[in-house]
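Only one protein chain is missing; all other protein chains are in place.
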Amino acid sequence: MYEMIGVWCVVLLTLSIFSYLYGDNPFYKAAEHAFVGVSAGYIFTITFWDTIRPNLFGRLFPEAIGAGFEFDGTYIFPLILGVFMLFRLSKKYDWLSRISIAYIVGIMAGLKFYVFLNSNLLTQIKSSTVNLSGTYFTIINEVIILIGVISGLVYFFFSKEHTGVIGKISRIGVYFLMIKFGASFGFAVMGRISLLIGRFEELIEFSKPEYYYSTPAVLLFMIVAIGYWAFRENNSPIQD
Amino acid sequence: MILIFYYLFLGSFFLEGNETTFICILLLCFVVEYFIDIAKSGVEIYMRPIAAIKAMEEAVGRATEMGTPVLYVPGISSLDQIDTISGLTILGHVAGMTAEYEANLHVPVCVPIVMETAKETCKEAYLKKGRPDLYRNDMVHYVTDDQFAYAAGVNGIMLREKPAAVFFQGKFYAESLILAETGNSIGAIQIAGTGSSSQIPFFVTACDYTLIGEEFYAASAYLSGSPEMLGSIKGQDYVKVCCMVAIIVVFVSSLLNGLNIIDFDITSLFRTNAIK
Amino acid sequence: MDRINDIFIKLGQLDRRYIFLLIALSVLIPLMKPNWVNIPIKTTNNTEIVFNEINNLKEGDKVLVSFEYGASTKPEIHPMSVAVLQHLFSKGVKVYTVPLWPEGLMMAKYAIKEVVESKLFNIIEHSDYVSLPYKAGGEIVIRGIATDIRSIFTQDVNNVLFDEIPMMKGIKSVADFDFVFDLSAGVPGNAEWVQFACDEYKVPLSSGCTSIMVTDAIPYVESGQIRGILAGMPGAAEYEQMVYKYLNDLDANKFINKEAAIIPGKATSRMSAQSIAHVLMVIFIVFGNISYYLLRRRNN
Partner (left out) sequence: MKRQIAYFLVIFIGFLALAGHFINYPPLNNFIDNDATQWFDIISGFAAFLGVINLLQLHLNKISNKRKNYQYSFITLLGFMAMIVFGFIYNGSEAAMGPHLKDEGSAFYWMFQNIYLPLGATMFALLAFFVASASYRAFKIRNFEATLLLVSGIFLMLGRVPIGQLIPWWMAVEIYICLFFAVIANRFSDRKIMLYCLTSSMLVLPALILYFDISNLPIFKIPDLQEWIMDVPATAGSRAIMIGIALGTIAQSYRIITGRERSILGD
């Protein structure tokens, strides 16, 4: 019973979202609002059970919670910072929340500084070595990559006018960037279509008799309803 | 001085294996600080114009003329991404513009903590422009944490409020295309900026202006126009030159190494033992 | 001539809803009527390597199959899982499944269920296959399997202790397996299996992954650390066809129940859907350009 309701739910919601392709309509609006509400509730619940309870209370009251952590007194600080965050709700003490924000901004800036320097900048520089054991073809490729990287970086110069030699080099850089963008685009086409295939297969599966022809039934109902709304809107003198 | 100190206590006071990174950081700080000093001393610094940054004010102006709100989307990540922080700094400037033009600003946010920060940023921006009366607390509001639910919600806002100017500034993932295509279909001026390299192509094709990668992080400094910030951008450019030189050095040395002219593997310099 | 130009320009200004409709049909029709479009699939080298590697396994060999994908990547990866399991069971190989993603647990369950319910193979749980539960930790779990599997798992997915499962006897670490097959859609994935387990303990590894991951995995394939790779939907379709042909040609043996029907997998029809959609998009782009060119000339 619950399973059958679930199937009809899935079909209705899936088709409601797809109906957006036709245009904004009450089905999409309803699905969108339901999605916002359900997901907010879902994330809030998950945050409490999976983060706050085990990671914070599990460390402050290890015996009561039993999340597998030992007692760690330093976790009183995030508790305080978290409570400071809640002071946003008070007019008088809302400046306390800035302290929590300041902690987050500071710690993330410090961590990212190091991580990006190490794992993106230095490793990328390191990987520009050339391997001479390959064929001529691979060596030519390495040279092309070198040219592409250098000219691409020139494009990002801010304090130099892009004219003359710099302008020419940065143009070459733009060409390389464009090829990269095109390639990402092509890739995205591939991946996204396979997602669509997944959804359609589910809809096809649910149009079988054992699900009481759920997909065609819901589809028909939606087409009729949307058609009726469109008809009424065209005839009504007041439009919003 | 610091270097000598560093090597002296390497292993005891300092962690081993991070020498290259440490030297890089010192070099970077030195270069950037040097140019900040120069800028502070009053030397004019040339900055190449970036179309997207120039267009921001125009877009806000157009939205004001048409009487529609300005929609600002600060991405879907939390404050643990520098992209989000950069997006919020740009929001500060955009909020300043809307305060000046008396346009209506609308900021739907994906993460509660970003919402609180964005509120703070907007409030201060309005205060600084002398228009605290125009600031409303519901300008910035939370939608939901989920990626696609957020995209659906923002889509709905775009379809029903029809903003004339849309800003996408922050960290974006797959939802970028849904947002940008919807914005495009309602005919808004769209200005995007992101450091998510896989999403840049979608913004480039669907938006009117896009801040690509590094431009996005520099935008706030551009907008602030203070010599200190501009100096740091100039310093960043010179760090870039250092990187290019390093790439060429690595390339040439590996070439020479391969031809057996020198016997030194330069990549061994780049060893890093990260604590992650 | 002008009329033709007009038609092209009109086509270029087509409402995007028609494009949406055509895309939907181009995906839907091949899925509903797989026989209508039949695009021959040429097997590529990497898929053949995977097939041969698995084909060379012997009766009683132990294979660890790791599941690292979820609902969104199911269309690409799931056909691989089913085909790999079919191939393994037809050789009388003992299969151990382990999920490294929370959703992987469900996927492993679905894949096993699909194979069992086809009634094609004479297989019994705990003597021919066993499913391990999901443990959080990603590469830490891989590392644990590599060194001491019992430090991480003590029972299977149905809470049966390992001591009561005959086929778990003698399994201590990854080195006790004869082969590892990884089905992955992200991190942790095949790169982690190479780095944390299979390379060090010299256990042969093959992998099937999404098309987006292939570029990252190719270096490992070229160096032989991963033996062949099933690359996204095309790889799944190729492998599926090879297994289908192999099962049909196979003489009855004690592992396979020849009376049951051999159902062709789903990746092939999905692949035609994908191909048609791609071609349709290229056609759109060509038309768009012609109309753009004509329009620009007219305006000049």
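All chains are identified by letter, namely A, B and C, in their written order; residue positions are counted from 1 within each chain.
Basically, a contact is a pair of C-beta atoms (placed from the backbone, for glycine too) under 8 Å apart; a residue touches a chain by one contact, two chains touch by 3 or more.
These numbers were taken from a predicted model, which means no experiment stands behind them.
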Omitted chain's touching partners, listed by label: A, B, C
Selected from A:Phe71, A:Phe116 or A:Tyr228 as touching the chain missing from the view: A:Phe116
Residue in contact with the excluded chain [from B:Ile50, B:Ala63, B:Leu105 or B:Ile200]: B:Ile200
Chain C residues that touch the omitted chain in the full complex: 16, 19-20, 23-24, 27, 39-42, 71-72, 102, 211, 215, 232, 234, 237, 271, 274-275, 277-279, 281-282, 284-285, 288-289, 292-293
Touch list for chain A against the chain that is not drawn: 2, 5-7, 9-10, 13-14, 17-18, 20-21, 29-53, 55-56, 74-75, 77-79, 81-83, 85-86, 88-89, 95, 98-114, 116-117, 120-121, 124-125, 127-128, 141, 144-149, 151-153, 155-156, 173-190, 192-193, 195-196, 198-199, 202, 240
Positions on chain B where the hidden chain makes contact: 11-15, 18, 21-22, 25, 28-29, 32, 78-80, 82, 85-86, 88-89, 92-93, 111-113, 115-117, 120-121, 123-125, 127, 138, 141-149, 151-152, 160, 174-175, 177-178, 180-181, 184, 195, 197, 200-202, 204-206, 212-218, 220-221, 224, 228-229, 232-233, 235-236, 239-240, 243, 274-276
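The definition used in the following text is that only the chains that are shown with their structure count from here on.
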Steps needed, at fewest, to go from chain B to chain C via touching chains: 2
Chain pair with the greatest number of C-beta contact pairs: A-B
Relative to chain C, chain with the most remote C-alpha centre: B
Chain whose averaged C-alpha position falls nearest the assembly-wide average: A
Whole-Å separation of chain centres (CA-atom averages), chain A against chain C: 24
Whole-Å separation of chain centres (CA-atom averages), chain A against chain B: 17
Junction residues of chain A - those touching two or more other chains: none
Where chain C touches two or more other chains, by residue: none
Touching residues (chain side chain B, partner chain A) in the complex: 20-21, 24-25, 28, 45-48, 50, 79-82, 85, 113, 116-117, 120, 142-146, 148-149, 152-153, 155-156, 159-160, 177, 197-198, 200-202, 204-205, 212-215, 218, 233-234, 236-237, 240, 243-244, 246-248, 250-251, 254-255, 258-259, 266-267, 270, 272, 274
Interfacial residue positions of chain C with respect to chain A in the complex: 17, 20, 23-24, 27-28, 31-32, 71-76, 210-212, 232-233, 266, 270, 273-274, 277-278, 281
Of chain A, residues touching chain C in the complex: 21-23, 187, 189-191, 193-198, 200-201, 204
